[in-house]
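See structure below.
With one protein chain withheld, the remaining protein chains of the complex are depicted in position.
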């Protein structure tokens, strides 16, 4: 089993600017862990702290239980796949792959052999004598992976490595990366702003915003039970309705909003009267004729503003009382209602599909 | 249309005049080598001869001066090229306001008259026992030639992807290994060009050298003193040889460049 990474109160400041603030996290050995966040959230800084290009201003980075402070990138059991791949342009493919072995003093014959084996692994057998510039984008990608794996790292760090590839190749490489991770058992720490990548590949995801770790959980929990409004808004699409807590009933609550009382699960410690927001995903909303009677569930009177037909789905936008705009995704399964812009409807949902979180300070 | 044709004619005439101005003096100097006359000229032509090449060949002072020039140029390359590379690396990692100050100091020798560089070097090193001679000439020339090297290397460095160095370190290379295997090979074309420039600059330098040479005579100093004290067409023979070498060098360089460009296009 590979070594894990522990971050203990890690803070990184550049001058007055804190790029990473008090991150506390255990990444287990052999885990595929993703940091997900918008650009500028501090995830790349965090990765470079683990790789050893910088030491944190405060806190500790431990790999395999050992404090890494003062140990440079060449002394850590990590290998990084750079966003631009950083393949050495003046070396042949096999020399790139064997570079880590070369600097460790491995003999040339042995290097060549190991490089060939890795080329086999990444499905580029016999291509070692090519120049890097002769490879396609996907091939370069794989060479970068092989080069990092050649040094048999405990932890592989991946800095948005798929961002330069086209969509189809990107989806293919997701599977391939996951496959390589399973086969090698190396701890993968993956950075991305693409939630699709994070959710499909990872064992666990850490969502970051403004230097802070917002939530760490498995992909399903991240999607179903976001811990903060940021996570609810950043991962997947979400409708947000603002108001104040009207009533708390164990794990559920009622939000008093401009539309009226709205029911949902309670996602945090909220007292009656506290400002809060209710989040409900577009695919969890249903549509009823406006004349229908409100049931036990959520019931939001609204007017259809626009519709977009996409075959398997119908996307609707609707405006509720108070000007709140909501998005609805209807699956094209049991026939679609004939809804045209201007139609008055009621949007319904099951209260357990909605979550009530503390309102963002800024929102 | 008439206007256009007239403009073209005018351009051609000017180009012709300009390049005649550029090459005529050199042609006259070259031609005078073959004139029998003891004084280097083409008029009157007193007879065609090759004897001035022989005279040049037999001129021991010239060979000495040539040796000195090579020694100085070699010294300058050994000193100015490492300095220039180091300075470029230093500068490229400097990101504060200090950068423009340091940059200003580094390029200042290029904007300082050569005689002043010679004088200040002469004055500065005297208390340390370094008086006029080959060593002092190397120091003086290196002080401004290093700036050329720095600019050439810096320009190349700006096209260098610094994450390559990080990748090398990340794969376990020591900083020295990363530099030797990744950074240096990338900089090599600029460094080689810098060596050539350093050599040419050193070889042709006069204004600085004349203050710091002491009793050593470089080829340029020798030529200048010959012009003033007793010139014979042997000097023209020397000029002709240098011109021929230059043209061969320039044409070779151009052909190599074109071939490289052609290969890249293919």
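Going in written order, the chains are labelled A and B, and every chain counts its residues from 1.
We take it that a residue touches a chain if its C-beta (ideal position, glycine included) is under 8 Å from a C-beta of that chain, and two chains touch if they have at least 3 such contacts.
In this section, contacts and distances are computed from a predicted model.
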item: Missing subunit (named according to UniProt) among the choices "Amidohydrolase family protein", "NADH-quinone oxidoreductase subunit I", "ABC transporter permease" or "1,2-phenylacetyl-CoA epoxidase subunit B"; value: "ABC transporter permease"
item: Of B:29, B:55 or B:134, the residue in touch with the unshown chain; value: B:29
item: Positions on chain B contacted by the hidden chain, ascending; value: 7, 11, 14-15, 18-19, 21-26, 28-29, 32, 39-44, 82-83, 86-87, 89-90, 93, 95, 100, 102-117, 119-125, 139, 142-143, 146-147, 151, 162, 165, 169, 174-176, 179, 200, 203-204, 206-207, 210-211, 219-220, 223-224, 227-228, 235-236, 239, 242-243, 246-247, 249-251, 254
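The rule is simple: only the chains that are shown with their structure count from here on.
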item: Computed distance of Cα centres, chain B from chain A, in Å; value: 57
item: Residues on chain B engaged by chain A in the complex (per definition of touch); value: 161, 163-164, 166-175, 177, 181-182, 185-186
item: Complex interface listing, chain A residues touching chain B; value: 51-53, 72-74, 78-80, 82, 84, 86, 88-90, 99-100, 102-104, 147-148, 150-151
